[in-house]
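Here is the structure we will look at.
In this view, the complex is presented without one of its protein chains, the others remaining in place.
So, subunit A:
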Amino acid sequence: MPVTAPTAPLTTATASPAGHAYNDPTRQNWAFGHRAIPKLIGEVQSSDEALQLQALHSLTCRLHEPVDVQEALVAGAVPAISLSLSHAKPLVRARAVEIVVLLTEHEQGRAAVLGHSHVETLIKLIADPEEAVRGLALQALWNVSQRTEQVQQIYTTLPHIIDHLLRAVTAEKSRSYQLLARVLETLHHFLQHGGAPVVAHTLKLGALTTLTKLLKSHVGGQAVRAAAAEDLAAICIHVTTLPDVAKQAHDAGLVPVLVETMDDPFGAVRAAAVQAAMALSIHVVSKQQLVAEGVAEKLVRMVGEDQDEELLMNALTAIASISEDYTARYAFQDVIGLIEQLKAHPNRAVAKAAASAVQVVQWRP
């Protein structure tokens, strides 16, 4: 349904917040029934700050229902919260961004937000002094960057988003690890869906070095390390198309860090590290470096001990890639029986990866 233009702010009688009739968000259902959403959207643009805040708060409670989200979009919620996103009060900004988050959890909301150029405001809110606002802005950006078309649309119009995200990585390292993980996850979306142009842009800004240092320093919890490793994997997947990837990976010492990360106690981190190593092993020189660093032993142990399907799939794919080096093939001969057994794994992806690995390990010139 098309999003209509916002109506003029309603003139409401001034009343103190304590005695305001709208303090109770559940009363609006009774008071307005089907007219609640349009009225709330109208009140969001009110000059009364208390009323505006209350309307935003009420909307955040209502917009968990998809039907209400649709109704809000039709009533013009997206343009209505433009002013609230830039409000001086952090609570108002937080509620407004939360509404954007709730709207962007649906495809129509994402399309409406992208069409109204709220992304630029969200990018600015990444550096907001309020942590809640930053977190919600990052969440909203994560929501609108889930598909390739959306990422390309954002990057085409606002390429400096990458700069802001990388700056946020550096800034959140000293502030909040939770937000740091979210920044890295949002960056991962752009790296994954943006393709070679976005990856080249990040390489120019030294992202690979920054992420390698982050991974090496063990800053943050497993979420941060896993997200950093996934970002590195999204960069390393372009090792064949962008020559700077291999060069910067070598300069930053990425290979030893990845091999060390494969011993992480958390499965998600190990899986992400193996994913990055798997992507990097396509390059011949990097493959030799990985073999020299002893990645074969780590992979053998993973195949024999780990049960995580994603980890197994990545490990088997990495084995298939690394086994193109003859020294690594000798190392994997001992576990060829185990890999043969994995060909019957119930997960089709794991079975397929095992079949490829067996084929490559058993290859002879």
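Rule of thumb we're sticking to: a residue touches a chain if its C-beta (ideal position, glycine included) is under 8 Å from a C-beta of that chain, and two chains touch if they have at least 3 such contacts; residues count from 1.
We adopt the following convention: contacts and distances are computed from a predicted model.
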Original post:
Looking at UniProt, which of "Exostosin glycosyltransferase 1", "DNA-directed RNA polymerase subunit", "Radial spoke 3" or "U6 snRNA-associated Sm-like protein LSm6" names the chain that isn't shown?
Top reply: "Radial spoke 3"
**OP:** Return the single residue from A:40, A:237, A:296 or A:361 that touches the missing chain.
**Re:** A:237
Original post:
Which residue from A:260, A:306 or A:324 sits in contact with the chain not drawn here?
Top reply: A:324
**OP:** Using the touch rule from the top, list residues of subunit A that touch the missing partner.
**Re:** 26, 29, 61, 64-65, 105, 146, 192, 233, 237, 240, 271, 275, 278-279, 282, 284, 310, 313-314, 317, 320-321, 324, 349, 353, 356
